[in-house]
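The complex appears here minus one protein chain, its other protein chains still in place.
The letters A and B name the chains in turn, as written, and every chain counts its residues from 1.
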Amino acid sequence: MSDTRASRAALAVWATLIALFLLAPILLIVLYAFNPSNVQSWPLHGLSTKWFSSTWHNQEMRQAFGLSVRAALISTGIALLLGSMAAFAVHRFRFFGREAISFVLVLPLALPGIITGMALNSFFAFGGVSFSLTTIVIGHATFCIVTVYNNVIARLRRTQTSLVEASMDLGADGWQTFRHVTLPVIATALVAGGLLAFALSFDEVIVTTFTAGAQNTLPLWIFGSIRLGQNLPQVNVVVLFVIALTFVPVVLAQRLTRDTGVVRMTAGRRR
Amino acid sequence: MVKHDSRQQGAWRAPLGAALVTLAAMAIVACGGSGSSSASRTATAASIGKGEGKLNVIAWEGYTDPKWVKPFEQQTGCQVNAKYAGSSDEMVTLMRQGGGSQYDLVSASGDASLRLIRGGDVQAVNVNLIPDWVNFIPQLKSPPHNTVGGKHYGVSLQWGPNSLLYDTSKVTPAPTSWSVIYDPRYRGRITVPDNPIQIADAALYLSKHQPSLGISDPYELTASQLDAAKQLLKQQRPLIKKYWALASDEIDLFRNGDAVVGAAWPYQTNTLQADKAPVKDMIPSEGATGWADTWMLSAHAQHPNCAYQWMRWVSTPKVQAQQALSFGETPANTTACPFMDQIEKGSCARYHANAPASYFDSIRFWKTPTTDCGNGRNDCVDYGAWQQAWTEVKG
Partner (left out) sequence: MSAEATVRRAPRGGLRGRASAVLFRRAWLRAVLLLSAPGAWFVLIYLAALAILFVSAFWRVDGFTGKLVHAWNVDNFRQLVENPTYRTIALRTIGIAAAVTVTDALLAIPFAYFAARLASRRLQAVLFVIVLVPLWTSYLVRVYAWRLILAKDGIVNWALHGIGLGSVDVAYSNWAMWIVFSYIWLPFMILPVWVAFERVPASFLEASADLGARARTTFRRVLLPLVLPGVVAGSIFTFSLTLGDFITPTLVGGAGSDFIGNVVYRNVGIASNVPFAAAFATIPLLVMAVYLAIARRLGAFEAL
């Protein structure tokens, strides 16, 4: 298609504006990590690094951070296992209800988070289950499974099944075939799906509000801190820290998922 | 090699298996209905035993500041997990979650405490195990919002008024009456709390400005009195910029010019003044509503010893002073006064911690509206009706 020079220029300007739109609030968050006051106002009255050490020593924040990492790791583990199992089943076999399975797996992703959240909340209340790390993980894994499923099934669709049959015909048993043929094929899809599952779980608020007990995850700690705003810049410091920590995985994911396209990597939701 | 076609072979068996799994699941779910709840402790504790290493509390934001939580954890080995609630209603719901054994303590305000007592969610506390209890101001030793039938369902903590906050550069002359938050002059620049108990503020205002309604207690309203309050609030609705749900809402609204007048806690005033915003707060001529908070012990507390140790700790004068100044409220413990002045000169007087009883009595403290009007008649409306009215006002 022959784009005129003018339309190319216009599109470039548009893309720049959108990029700024996406980045501006994040730059602001970084800037206000240095806010000397605990009240946000524009323009900033001076700069201070005093919140960095107080954040570092904030026990509540550390516990929340730890809980979030644990919840995200376990949820991601469950999602990797169950998501790829479902992907294999749906990819390899044709059976009645196959379509329904894809549909059900996508549901936690496509239904508003508040529905998943309160459904699980009344489910646990109904069963007399008290809220803990387990209930948080159950909530998170439910919507994380589909991100792994999406990634793996997309990869499988691009892989020839004859590879597996050839391996078996050459005398490899199921485990060997899985270990030496299937796993390498889906490895990067697992990494991409897993990264996304981790990110989703780590920042989830709405479902977690309904499934968390006495302990706070990091987003719940952030919400608590925002409520009173006594140590508001600490929140910015934590976010700055998380961005710094996750920047490498984001770039990594970009390289890993080049062949599957960006969307597999991110076909998930942030609540 | 025999050509095998897995696709056709499994065609009907997989869904059959899935269907069986589904049925089994339904059966399990259907049977798992009854909730479990542990037996509640009947007798109050006679002594404080060894700490359980953990304490789960529901608190107002800022009530579990590291300033006094850290030393507590170091001394007792009880690790504190705090869940912040945005309103009294939320506290009640959280207390009942998961059979009521999720949390040990709640810093309930007067409009939640009776509901928790009547609902059997909290247990009686032995105040003799709290040495500082004797130093509490007389009104808060056995106040009606936490003491029923001579039984103490918790220990009082702090109290304070809901004051009128205004921007001195935009609201002139300085207001003297709550009428300013119903004044169309400040359309789109007013903020009040998003809380059904806010109806009491309107009722208090009406009790002075429309005496014909016969409102004597802003928490004991008949259906027609509630209607009048609702009417006033509905007129106020278009003037409101935002019903603040978080303290930081109001701070941001005032700091960045979106609100110039509103109902506030002293905390917002302190924070804004510390940031050099041109604001002041005051108690208008009609008087003010206020809160008096109580640490209450869950009926199903899993860590009662840590809970007692916590109640004892937060009642000590130094912690009382720390919390009072951190949040902007008045300690229940009268001996906290010198500690307050030590932290911030003149703060004891500023928060009326040494004021005569008449000041305390001038504040209409939050309490749960019930049908009982306190005069033998039962023609008042209960809190459910208040909640309903508040939804209608906002909608």
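The rule is simple: contacts are C-beta pairs under 8 Å (C-beta built on N, C-alpha and C of every residue); 3 or more make two chains touch, one makes a residue touch a chain.
If you're wondering where the values come from, they're calculated on a predicted model, not measured in any experiment.
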item: Among B:Asp183, B:Asp217, B:Asp258 or B:Asp341, the residue in touch with the chain that has been omitted; value: B:Asp258
item: Candidate in contact with the missing chain, chosen from A:Leu133, A:Val181 or A:Ile226; value: A:Ile226
item: Residue among A:Met61, A:Ala86, A:Leu156 or A:Leu228 touching the omitted chain; value: A:Ala86
item: Hidden partner chain, touching residue among A:Thr142, A:Ser201, A:Asn216 or A:Asn231; value: A:Thr142
item: Contact footprint on chain B, counting only the chain that is left out; value: 2, 4, 6-7, 9-11, 13-14, 17-18, 21-22, 25-26, 28-29, 87, 89-90, 92-94, 96, 119, 188, 237, 240-243, 245-246, 249, 252-253, 256-258, 384, 387, 391-392, 394-395
item: Chain A, residues in touch with the chain not shown (by the definition above); value: 1-4, 7-8, 11-12, 14-15, 18-19, 21-26, 28-29, 32, 40-43, 81-83, 85-86, 88-89, 92-93, 95, 101-102, 104-108, 110-116, 118-123, 125-126, 138, 141-142, 145, 150, 168, 171, 173-175, 199, 203, 205-206, 209-210, 218-219, 222-223, 226, 235-236, 238-239, 242-243, 246-247, 250-251, 253-254, 261-263, 265-267, 269-271
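Methods note: only the chains that are shown with their structure count from here on.
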item: Chain centre separation in whole Å, for chain B relative to chain A (CA means); value: 34
item: Residue ranges of chain B in contact with chain A within the complex; value: 1, 6-8, 10-15, 18, 32-37, 56, 61-62, 65-66, 70, 81-84, 86, 97-99, 101-103, 246-248, 251-252, 255-256, 267, 271-272, 274-275, 277, 326
item: Of all residues in chain A, those that touch chain B in their complex; value: 37-42, 58-60, 63, 92-97, 124-131, 169, 213-216, 224, 226-230, 232
